[in-house]
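Provided herewith is a single structure, encoded as structure tokens, for subsequent inquiry.
Only one protein chain is missing; all other protein chains are in place.
The block that comes next holds subunit A.
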Amino acid sequence: MAGAPPFPQPSGLQAWLLSAEPNSRWQARLGRGYLGWRSFTKNPLAVLGLAIVILLVLVAAFADFIAPYSPIVGGDLRTERLLPPSETYWLGTDDQARDIFSRIIYGSRITLFVVILVSIIATPVGLLVGTVSGYLGGWVDTVLMRITDIFLAFPRLVLALAFVAALGPGIENAVIAIAITSWPPYARIARAETLMIRNSDFIAAVKLQGASTPRIIMGHVVPLCVSSLIVRVTLDMAGIILTAAGLGFLGLGAQPPMPEWGAMVATGRNYLIDQWWVAAMPGIAIFVVSLGFNLLGDGLRDVLDPKAAK
């Protein structure tokens, strides 16, 4: 019976990653990450979502090399307006004789800018408000949660409209408006998670070591809230893109001639029947990217938040 081992042994890197006895902090963390990646890749739709998001990032990064024409300067207005998709203009041209494909490529930058900025502003605010109010409880909790309720009571698009109307239209103001209206749900999630965590023994243990409240919140409570927030933010990104597009559509977001997808749909509205591609192409782009973020968020939920998984 001497000879082949009963199980195939994992080779070099994989064995190192899956080692039950990591030799360093980094090996332990990478091993965890690898396990998460393995369960993530088991879900093909999630991988598709990730691929779409990566594609969006790459397109935004290399827009200068990908786009065949300028997104802002149009061609000959007499001969090149509203041309249907062809070999020269892959997705056709719009009413200013601009190549729609190039505009969508450049528009990905604006979309990515909005999504990243909103999540950078809204997530930390929501996380901080939620964990502080959940951990401290008492009147701090009451005050912070009532503030959250007030922000939650505003309809998102209407508050964004009011905000943009006050500050003037523009993509930056749209971002601020969206961020202001999107943090309250994150605060609620973080608070709910914190309420579950705060009475657990490991928090009591670190309290008994003399840790200060900020230290407990930042070092022990926040890491446990982050994963469910990441999931929620990723799932919200589609909504953020749509709100930004909606503001653009209403003429309150990105201003012409910026190639913002929502604004592009808005211009296409005038030619919807005869030149459908003007509105449809950016619409498809919005749809695909939103779908990508949703699929990614679903996959992340299965990996990061085992409670919510089926």
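Observations on the model:
In the analysis below, a residue touches a chain if its C-beta (ideal position, glycine included) is under 8 Å from a C-beta of that chain, and two chains touch if they have at least 3 such contacts; residues count from 1.
Following the convention adopted for this analysis, contacts and distances are computed from a predicted model.
For the chain that does not appear here, its UniProt entry gives the protein name "Glutathione import ATP-binding protein GsiA", which is one of "Glutathione import ATP-binding protein GsiA", "RNA polymerase sigma-70 factor, ECF subfamily", "NADH-quinone oxidoreductase subunit M" or "Xanthine dehydrogenase family protein subunit M". Touch with the chain that is not drawn comes from one residue among A:Ala28, A:Ala61, A:Leu77 or A:Leu272, which is A:Ala28. Residues of subunit A in touch with the missing chain: 20-25, 27-28, 32, 200-202, 204-212, 215, 219-220, 223-224.
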